[in-house]
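As structure tokens, the structure follows; a few thoughts come after it.
Take a look at chain A:
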Amino acid sequence: MLEIRGITQRFGGITALEDISFSVAKGDITGIIGPNGAGKTTLFNIATGIYSQTKGQIFLDGVDISRIPAERLARRGLVRTFQNIELFGTLTVLENVMLGLHTQSRCGMLACMTKMPWHIAEERRIRTKAMVLLEFCGITNLADQVAGSLPFGKGRLLEIARAMATAPRIMLMDEPAAGLNNRETNELALLIRKIRDAGVTVVLVEHDMELVMDICDRIVVLNLGQKLAEGTPREIQEHPAVIAAYLGEG
Partner candidate 1 sequence: MKRLLLPIITFALLSIWAGSCLAASTIKIGALFSVTGPPSFLGEPERNSAKMVVDEINAKGGIKGKKLELVVYDTQGDATKAVQAANRLIKEDKVVAIIGPSTTGESMAVLSVAEKEGIPLISCAAGSKITDPVKKWVFKTAQNDGLAVTKIFEHLNKRKINKVAILTVSDGFGASGREQLKAHAAKFGIQIVVDDTYGPKDTDMTSQLTKIRGSQAQAIVCWGTNPGPAVIAKNVKQLGIKLPLYMSHGVSSKKFIDLAGDAAEGIILPSGRVIVADVLPASDKQKKSLVAFVKDYQKHYKAEGDHFGGHAWDAIMLLKGAIERGGDTPAAIRDQLEKTRGFAGIGGIFTYNTADHAGLAKDAFVLVQVRNKDWALVK
Partner candidate 2 sequence: MNREVYKFLVLVAIVLLCPLAVHEGYILNVLVFVGIHTMLALALNLLLGYAGQISLGQAGFFGLGAYISGILTATHGVNPWLAMGEGAVVVTLLAFLIGFPILKLKGHYLAMATLGLGIIIYIVFNEAVDQTGGPSGLSGIPNLSLGGIIFDNDLKNYYLIWTFVLLSMGLALNLVHSRIGRALRAIHDSEVAARVMGVNARLLKVQIFALSAGLSAVAGSLYAHTMTFVAPASFGFNFSVELVTMVIIGGLASIYGSLLGAALLTLLPELLRAFQDYDIIVYGLLLIIMTMYMPGGLVKGVPALFSAIRSRLKRKPSAHA
């Protein structure tokens, strides 16, 4: 479904990624792991059109998306979450999710200004849809709170609800468990499975090995900008190079 082919990224003289290739199968949960500075977040930024890579391509269902800007990827069914949750702090929780539905509404400036009947109907429709998604993530009770005031764990859930609102086919999650306590991590694991069961392919960058080994179908290991290994959780756990470079450290 998602294919990374020969991605190289240089910032000035520093090579952040070198010739990375792997692919993600539809319906899988794929984990990308690696020590700090391995280039995981950079890879995400390239895949979601925030950086443009020095070399290589990324294919989504066979279409090269590597030069498509971020805002158009959402319409193609690719969405991401951020390491330090990027919520819209001044919007309410409900509005955050309604923003995720932005691409599924199309009233233009004129219709919005003049409050045309179809605009009112559209607002009502996405409001209902947003409420459904809040329920999916279990934060319905927070709907009218301002997102900036949410505790971190709830914010993470909201970010996922907002991402789900774009009706993605594939979701990239950047360290979803970072900053969560044990109970919250367990809930997150359940939620990620639920997302996969809803037909969304998941790719996640994560440091929490337990979580990765628990939920991932396949794992890619990066180290210092290069791909070290790729395989099932069991294969990775037994991979000598990975043990040497990564797990061994811990």
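The criterion applied here is as follows: a contact is a pair of C-beta atoms (placed from the backbone, for glycine too) under 8 Å apart; a residue touches a chain by one contact, two chains touch by 3 or more; residues count from 1.
Selection criteria: all candidates are chains of the complex that A comes from, given by their letters.
All of these numbers come straight from a predicted model, not from anything done at the bench.
Visitor: So which of these touches chain A in the complex, 1 or 2?
Guide: Looking at every copy, the candidate touching chain A is 2.
Visitor: What residues on chain A touch candidate 2, complex-wise?
Guide: 48-50, 69-75, 79-80, 82, 86-91, 95, 98-100, 102-103, 105, 107, 109, 112-115, 119, 122-123, 126, 162-163, 165-166
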